[in-house]
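Missing here is one protein chain; the remaining ones are kept as they sit in the complex.
Up next, subunit A:
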Amino acid sequence: MSATTEQLERNFTHRFLTSLRRINSPDSKTTTTHAAGLVIRRRSLRIKRAAYSSMARAAGSHRAWTRALLSRARSQRRRQQHDVHPNYIPPAQRRKSSVKRAAAAGREMGRAGKLRGLVPGGSRMEMGQLLEETAHYVQCLAVQVRVMQAVADHFSSSSSM
C-alpha cells in the first residue's frame, strides 16, 4: 500500500471511530418506545452517512467529489432538521441544478451517463475531470470498505468474548 493510501486509511479510521463513538453514546440511544428493529435501521443509516462523510473529509477538499458529497450531506441534514424529506429539493434549486446537469450530460451522456450519476458531483464535470475523480473516488471507497470490514470484525470478535 502506498504511503498516501496508508495515511488516508489512518485518517479515515480515526474520524470514523470518533463518529461511531458519538453514535453509540448513551445519550444518543433512543428511548425504548421505539422497536429495536427501527433503532437498528436508523443507526445503520447514521453509520453509513458517518462513513461517507469521514472518508470525504479524510480525502480532502481539493477533490470535487468530496466537496459535492459533503455539500449534499449538509443540505440533507438541514432538511432533516426542518422535518423536510432528505431527498426533497426546493423548486428554485431543482430548476437550476437540472438545467446544469442536462447541459453537461447532454455533451457526453451516451458513454459516461451512468458514471456521472454514481460519482458525487459527476454531472457537473467535463470528461477528463470525471475520470480522474472517478479513479480517486473508487480508491477511497475501497479503503472505506476495508476499514469498515475490519471495524465490524473487531466488534464481532469482542462481543463474542
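Points worth noting:
Here is the rule we use: a contact is a pair of C-beta atoms (placed from the backbone, for glycine too) under 8 Å apart; a residue touches a chain by one contact, two chains touch by 3 or more; residues count from 1.
In the analysis below, contacts and distances are computed from a predicted model.
Taken from the listed names "BHLH domain-containing protein", "Sperm-associated antigen 6", "1-aminocyclopropane-1-carboxylate synthase" or "Exosome component 7", the protein name that UniProt assigns to the chain not shown is "BHLH domain-containing protein". Annotation for subunit A: contacts to the undisplayed chain at residues 9-10, 13-14, 17, 20-21, 23-26, 36, 40-41, 43-45, 47-48, 51-52, 108, 111-112, 114-115, 118-119, 127-128, 131-132, 134-135, 137-139, 141-142, 144-156, 158-159.
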